[in-house]
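Omission of a single protein chain aside, the complex is shown with its protein chains in their original locations.
Letters A and B mark the chains as written, and numbering starts fresh at 1 in each.
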Amino acid sequence: MHPFRTPSALAATLLALGLLQTATAAELVVYSSRNEQLIKPAFDAYTAKTGTTIRFVSDKEGALIERLKAEGDKTPADLLITVDAGNLWQATSEGVLAKIDSPALTANVPAHLRDPDGRWYGLTIRARTIVYNPQTVKPAQLSSYEDLADPKWKGKLCLRTSKKVYNQSLVATMIARLGAEKTEQVVKGWVANLATDPFSSDNQAIEAVAAGQCDVTIVNTYYFANLKTKNPALSAELFWANQGSSGVHVNVSGAGITRHAPHRAEAQRFLEWLSGDEAQTLFANLNFEFPTKAGIAAAALPLSWGPFKQDDVNLAEAGRLQAEAVKLMDRAGYR
Amino acid sequence: MNALALPAPAGADAASSHGRRWTLLAVALAVPVALPLLVIAGGWLQHDPATWAHLLDTVLAELLLNTAFLLLSVGTAVTVLGAGLAWLSAACEFPGRRHFDWLLMLPLALPAYVLAFVAIDLLDFAGPVQSTLRAWFGPGRWLPPIRSRGGIVLVMSLALYPYVYLLARSAFLAQGARALEAARSLGCGPWRAFLRAAVPVARPAIIAGTTLALMETLADFGTVAVFNFDTFTTAIYKTWFGLFSLPAATQLASLLLLSVVLALGAERALRGRARYAAAGRAQGGERIVLRGVRGWLASGLCSGVLALGFVLPLSRLLYWALERGLADLDARYLERLLNTLGLGALAALLTVGAALLLALAVRRQPSLTVRLAVRLATLGYALPGSVLAVGLMITLTWVDRRLGELGDWLGLPLDAVLRGSVWALLIAYGVRFTAAAWGPVDAACERVRPSLIEAARGLGVHGSGLLRRVYLPLLRPGLLAAALLVLVDVVKEMPATLLLRPFGFDTLAIRIYEMTAEGDWAGAALPALTLVLAGLLPVILLVCRSAASPH
């Protein structure tokens, strides 16, 4: 019997289409854990400017790294774009990223937002800070992440799940600064102060604060900005944490060139362009994130929150300590 | 039929070249499943005692309890809900039954993670329902918390009961009314007769449905992530993405697999020699008429399930989609939709074909090898999608490399033949969903009595003629049901599609992933809605098919 004759012809056509695309020249291939809507405008702008086509697949970071490992020297990928230093650090420790010497990149990206060995570079800054309900909390009552562990916040704190890498990085930088013992005390304090089980997203945490389920939470600023844009009456305000001490925890979305990149020189030109003025301005207006390059203005809403001091712990350190942070949060009962 | 149920030898071709061919076929079909499983089991070769010590010290006990709780509660709920509703619609008469009969299948098209998100969005403290209640009655919590054990069991049960409903319903319909009448003449009331005569005979179907639902529960990541509920699967993901230990993650995954194998083996052993072929012809028209309050209670139950499991979430998606405007609705949408459906249809065809060949192989050549091959081939469903996807990706990449070397040697361009092609996706779907196809296909084959085959052979029909003239017409309903189940599953599938799709190849599920990865659920509403509608198509086909069956 030949029940599959027609469908296999169809599949063969699909396959042929796929192969044809692979055969096109003058192009870059990107593996991206950033979503299409946040990264594609930059690709399109580069293609318009240089004529280089950019093809990409989006997926979860871990899966992309495994894919690069499995493909080895046969990989079609030139660049890996991902969020969070933890993931970038993991990519370097798995050896899938290549070291780049580029004066342009070193000049554009501040030292604490890139790999000391030049294997990845931050492209946008994502600040994680405190959001509170102005009806119940005065800004004067707030100070730092550590302060939220104080019993005075009992039943008033909302948090996102510890399984999200943003919280893992935040805790990792705290370990780098305060040491594991002190950090564990803080995390235990947070858990004791929780008003409700941890949420699965930053948006839910902000909405819970606005609805009065709790008074304070820790979220990334662009989530807050997106919600505030949609609903300016939202009963939630932003507070820059740790301004009197270490500074706000910042993380990056960043990129690196793969070890076996087929178009290495072109990839480097593209990465340099991403860290330059044109792309940085584009990024600043895409998702309310902050540009990494000094002198490029953020979007209006983030600018309205005023300047803030950043935590300057090198993000590679956060990556290195991420697994330890996960274990620490497990021990502290932070779900 | 149970995902791993194996029929007793019937019409076996004793050690002939024919038999060897069937053995070879079954083994060939099992290999694509076996390889990624081996890769996953290969995680044991790499020691990671630190991660294990950490898991044992902190979270392992809790998440084992959580997983057991979830399996037990969801298993009980989908069995009671699915079999109960199936019984109501197949054997009783009450207001609206004819419509509920097919309406109750619709939630199959709704992915559990979508239902989970909508439930939390609507019912959590900050959601519209509780906000309205606070506006009317003052501050405070006015509903039991949705982000709770009860909430997740409710959501998963509503999303997964259709598996049981679908299979149990056809079993109840096919079941002779005689067994039930016999029970009643022996002094059992209608409900007792249901429990003691109808349910036991429908047991394989109910267990097959519950098994599918439980395997989905075990493998589920999306729903438990939305609920932030820690299970074995979230631990696998955390170990991989948070502790960066893929070996420990695969070790956990292989333990998961082992427990599934043991559970299925136990069920098989418990069933013993009993048979479940329907006694007597199916009888239509003799329904238990539920009058008055009882009839309306039945209608109310069906309406409630339907409202919570389908109408409400769909309305919420629609509301979001309209709120966002239909600006996203461009040519790429059509492309995504066509990709989704085309991929689903192709995968359904291949997967059902494989399941049919396996079902025939195990009947024609019921040797240990063939039976083991069948068991292996139907295991993929229980693995968390991402883990299976990575196992597959590593396997396919390895095959590609070997092919590439062969190509270099032959001077042919054989680079990346599988990886990043539609073939890789189709193989992945086959590996993952053969179990879903196996149930209906095996049950259908069970209904082909050996005497029919013998009669046909006596009349000189054999080989492909036998397949075409006897098997296929008799199996058509079962094959169709299997194909539609696979289609719906493929359309909803996310992790393997993400990891193995060709460049620029988008489906609706991928769009949903991209929007929700940054928490933009309103943005995911349109693709989710389209996904549900695309998934409805096969479900409605399924409904039409069962309406056309002789009942």
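We take it that contacts are C-beta pairs under 8 Å (C-beta built on N, C-alpha and C of every residue); 3 or more make two chains touch, one makes a residue touch a chain.
By definition in this document, contacts and distances are computed from a predicted model.
As stated in its UniProt record, the chain not included in the shown complex is "Iron(III) transport system ATP-binding protein", which appears among "Lipoprotein", "Cytochrome c oxidase subunit 2", "Phenylacetate-CoA oxygenase subunit PaaC" or "Iron(III) transport system ATP-binding protein". Among the displayed chains, contact with the absent chain in the complete complex occurs for B. Here the missing chain is touched by one residue of B:P128, B:G189, B:G463 or B:G504, and it is B:G189.
Residue-wise, the contact with the chain that is not shown comes from B:E181, picked out of B:E62, B:E93 or B:E181. Which of B:A86, B:V201 or B:V374 touches the hidden chain is settled by the complete complex: it is B:V201.
On the side of subunit B, touch with the chain left out of the figure occurs at residues 176, 178-179, 181-190, 192-193, 196-197, 200-201, 203, 273-281, 286.
Just so we're on the same page, only the chains that are shown with their structure count from here on.
The centroid of the Cα atoms in subunit A and the matching centroid in subunit B are 34 Å apart.
Of all residues in subunit A, only 1, 3-4, 7, 10-11, 14-15, 18-19, 21-22, 29, 35-38, 55-63, 66-67, 70-72, 74, 76, 90, 93, 161, 163, 165, 168, 196-204, 207-208, 210-213, 223, 226, 322-323, 326-327, 330-331, 335 touch subunit B in the complex they form.
Residues of subunit B that touch subunit A in their complex: 54, 57-59, 120, 124-126, 130-131, 139, 145, 147-148, 225-228, 230, 234, 237-238, 240-246, 342, 345-346, 349-350, 353, 386, 389-390, 393-394, 397-398, 400-401, 404, 415-416, 419-423, 426, 464, 467-468, 495, 498-499, 501-505, 510, 513-515, 517-520.
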